[in-house]
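Note that one protein chain of the assembly has been removed; the remaining protein chains are unaltered in position.
Chains here go by letter, A, B and C, matching the order in which they are written, and residues are numbered from 1 within each.
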Amino acid sequence: MRCRQPGHTPLLLLALILLFVSTDVCVAQSEPDPAGSLMADTARVTVAPPTSVIVTDHKYDNGDALELSWVPSIDDRIPGGKVVRYQVYRSVNEGEYLPIQELLPGSNFFLDESLHRDSVYSYYVTAYSRNDSAMSVATAPVSPQREWLHVDRAWLFVIALIISLAVFYFIRAARKGEDLFIRKIAGLEAVDEAIGRATEMGRPILYIPGILDMDDVQTLAAITILGRVARTVADYEIQVRMPVSRSLVMTAARETIKTAYQTAGRPDSYSDDMVQYVTDEQFGYVAAVDGIMVREKPATVFLLGAFFAESLILAETGNSINAIQIAGTARPAQLPFFIAACDFTLIGEELFAASAYLSGEPKQLGSLKGQDVGKFIAMVVIIIGVIAATLAQAWEVPFMQQVYDALTFVFSTQ
Amino acid sequence: MEHLAVWIAALLTLGIISFLYKDNAWYKLSEAIFVGISAGYWFVVLFWDNVHGKFWTGVFPPEQYDAAGNVITEAPDYMLWVGAALGILMLMRLIPKIGWISRWPLAFIVGSTSGLYLINYFSSNMMRQVQGTIMPLFGMWPTDPTTGETVFQALPTYDIVGNVVILVGVFSGLVYFFFSKEHRGVFGATAKVGIFFLMVTFGASFGYTVMSRMSLLIGRVDFLFGTWLGLIK
Amino acid sequence: MTWAPLVSMSNLGVVISLAVIGGGLLWLLYRSLLAKEVDRRVIFLFILVSVAAPLLFPMTFEEQATPVVKAIFDKIESLPEGSRVLISFDFDPAMAPEVQPMANVVTQHCMVKGHKVIFMCLFATGQALLTQSLELIVSEQFPDKVDGIDYVNIGYKAGNEGVLNVIVSDFKKMFPTDVNSVPYDSIGVFKGIRSCKDLDMVFTIGGGKPGVKEWVLFVGDPGRVPVAGGVAAVVAPQMYPYYPKQLFGIMGGIKGAAEYESELRKTYPQFHDVDAPGLRMMGPQTLAHMVIMAFIVLGNVSFIVQKRRDRRRKR
Partner (left out) sequence: MRREVPLAITFFVGTLLIISVFLPPAEGLGEDFTVFFDIIAVFAFFLGGGNLVRVHLTKLSRRKEDWPYSIVTLLGFALMLVVGLFKLGNPGGIAASPTTDGSYFQSIFDSVLLPLGATMYSLLAFFVASASYRAFRAKNREATILLVAAFIILLGRTPFGMALTGFIPEQFDLFQVPNLAVWIMNFPNLAGQRAIMIGIGLGVVSMSLRLILGIERTYLGGDER
């Protein structure tokens, strides 16, 4: 509160005093002393203050948080301690101390967030009994520090780097002409066949890139696969129908199909009408796609990308019109439905590998080899980890405990 | 008014359900209403949330005062202009001559999505799942919170078998996903085990979700017979 | 193995609809034996009937309690009359349709056994639901139970698991009075009770946080109090690792409640005429499940017949 005219100061003070007195009375009325009827409880319950209040910087942030810790009051024992709550007070830039947080008995830690790097903060903590309080010594003023490196995530960085380097390595090896073997993936081998079927039947191909926007990796995967599919389609005289539920996906899909037709040397066959925006609404989109399916009876349906509950609605409708269906998603919850209702399903990782596989370019296939290195690391770590953990816990082998702890630490992520 | 709303809802509900028999005029009407109204709905919501809520109020923060009358208006966030500029570049598609410039915001989106998800998925899908699989098979030495002593707690047999099953399942599942080796011999057999595990997973998740799917239909039938026709007491 | 009475046939409508479904399935079985496929629209019709019929003509299936649910029932049943049971409503209105039936049925059981029950909640929005349950169950079905002597409602306290951390050693510190401002020491239910450790069991309902898990970690384990929990169906699998050591029983979703209601009806026939929301809501789900399973069987029958026929033709 600010005093506008000096003359009013005494009046304001008086008002303040009155205010305090009245709130005190209010509190007393609204919260009747629970055990007020008992004589012994009306006595003053004195309480000792919290001690060793320490404020330290919160590590690995942009300088916007401080950690406050203290030793609880000696009267705060469980069971039967006298402390009913703690109150943390803070002063900003050596200003007035204001209450910022109330904590339960037994607490000894508080993380203060949303601070500013260029301000200094000091704190004290007060312990309250039913009718007494004791404040700790205030801390020296401190400002939060900014760290430049997130040291906690060092291992995440190292392992991600190892796998990325493996991907780089195999891409380079492939560029140099090394022969890299990649096994056949059934769902992707079927792509050409499915497009051929549509050509024979003279019916369109329906391509559904999921219902999420371009800010989801599965949609990105769907768009990259679209590039390969459209390239094959461009060679045949067949129609692609692509209703989408996001405007950005529409833009990206048009760009992708157009490029494919240009590469195939048939830019005139391309039309913007191949891709059509429907609605952002999940089930409105599904209603429209279902309608398109039963009315236009596409010979081949691609369901690739992020799908939620609509996965089965779309796949079953597609099945009812006897279309060949190739589906793929990285949402484990929806995979069972695709497996049940579609002819081919790309399971998780296969969805992301699909465009590289379909491209057939060595450098793209090389990146798949890099993934395998990651899988190999995962398998080795799991086997060693489980053996170490079992030996350490069941037979108390100390070295194994160290291995177990180390692996758990390395693979823990914040 | 409320009566009218119930009737509209009931007719639309029946329109959608009629699709199960076959495509028909009633369904087409419901679909047309659904598409038109929902597209408008989302545009309005996105406009007010993003253009107004995030961009406009970020760039031109409304004046705010605290209880004592001090101005506490937030500083304008000029970074947001970058977003708007990218958005305007997107609209350049409408002018055929410079339409190619709309690839810039597209490139920005692809870059930021791949960058954001790379570490995100890697840490939550790969790192955390690997860590979750590293476990003692037979039991643990937890510290008793009351006495402070440690006692070996053997797991029940079912859990031990289960842990072994998890280990075998994760391992063989990963073998199945290996791209650089043909599924032959021992490797092929392991991959086969991996497929079996995936099939159990798919079958089980399918069976598990059936019940929640049924409750959705129960809700609609309840609406039709209860709220609309008043047949359910 | 008790088959009868698996389903209570309350009226003609139930009998007719079951006969229609059963007869239809038999006819389809006959067709499957001739290797004829069932049209999808026929399946759709069966699903619609099997969901609608139990809603129109209330149909309940006798549920056999699974061990995880039976354990809770047996525990409450075996406690001597007048035992202290704490029931915590740790859920919000969104979760209520799925979990409130569990809270109600356990309350019914405790009341009929004559246990003294302490009601509380860790969710601020749980307070209203708790009051609702008390009115529905205690006031209506057990009008002779007296507030303060047979049960007490101590309501909501902010602090999440912090609250548990305190009451595990001292109730009064956290709850100096009940919701009606009656001081702790004048509440009969609390006579001789200082902390959670003095309770005979705790039943907590709610799959969120704080919820069953927090009760186990902050009260069950350190205080060595038997804890059982009721959670939504989707959360149930995450609770099984705590069973049976840390949680002596678990109820998952509407099915859990229905099993308990069934068990209660078996032991206390007077509950037969009382509404059992779990059993009521399970009706359409169970019927639809059975129809789906029947169709899986039909699909395999026609598939096998077809395969045999093909093989014969090849010969």
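Note that in this section a contact is a pair of C-beta atoms (placed from the backbone, for glycine too) under 8 Å apart; a residue touches a chain by one contact, two chains touch by 3 or more.
Remember, it's a predicted structure, so these values are computed and weren't measured experimentally.
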item	value
Sole contact to the chain not displayed, among A:A138, A:M201 or A:L248	A:L248
Residue among A:R85, A:R197 or A:K258 touching the omitted chain	A:K258
Positions on subunit C contacted by the hidden chain, ascending	1-3, 6, 38, 40, 43-44, 46-48, 51, 61-67, 237, 240-241, 255, 285-286, 288-293, 295-296, 298-300, 303-304
Touching residues on subunit A - with respect to the absent chain	60-63, 146-150, 153, 156-157, 160, 163-164, 167-168, 171, 213-215, 217, 220-221, 223-224, 226-228, 246-248, 250-252, 255-256, 258-260, 262-263, 273, 276-279, 281-284, 286-287, 295, 309, 312-313, 315-316, 319, 330, 332, 335, 337, 339-341, 347-353, 355-356, 363-364, 367-368, 370-371, 374-375, 378
For subunit B, the residues touching the chain missing from this view	5, 8-10, 12-13, 16-17, 19-20, 28-41, 43-51, 54-55, 58, 79-80, 82-84, 86-88, 90-91, 93-94, 99-100, 103-112, 114-119, 121-122, 124-127, 129-130, 132-133, 158, 161-163, 165-170, 172-174, 176-177, 194-211, 213-214, 216-217, 219-220, 223
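Definition applied: only the chains that are shown with their structure count from here on.
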item	value
Closest chain to global C-alpha mean, per-chain Cα centroids	B
Where subunit A and subunit B are represented by their mean Cα positions, the distance between them in whole Å	11
Where subunit A and subunit C are represented by their mean Cα positions, the distance between them in whole Å	33
Touching two or more other chains - residue numbers and ranges from subunit B	none
Multi-chain contact residues (two or more partners), subunit A	none
Residues of subunit A defined as touching subunit C within the complex	32, 34-38, 78-81, 84, 103-107, 320
Subunit B to subunit C touching residues, read off their complex	20-21, 145-146, 210-212, 214-215, 217-218, 221-222, 225-226, 231-232
Interface residues, subunit A side, partner subunit B - complex	1-2, 156, 159-160, 163, 180-183, 185, 214-217, 220, 248, 251-252, 255, 278-281, 283-284, 287-288, 290-291, 294-295, 332-333, 335-337, 339-340, 347-350, 353, 368-369, 371-372, 374-375, 378-379, 381-383, 385-386, 388-390, 392-394, 396, 404, 407-408, 411-413
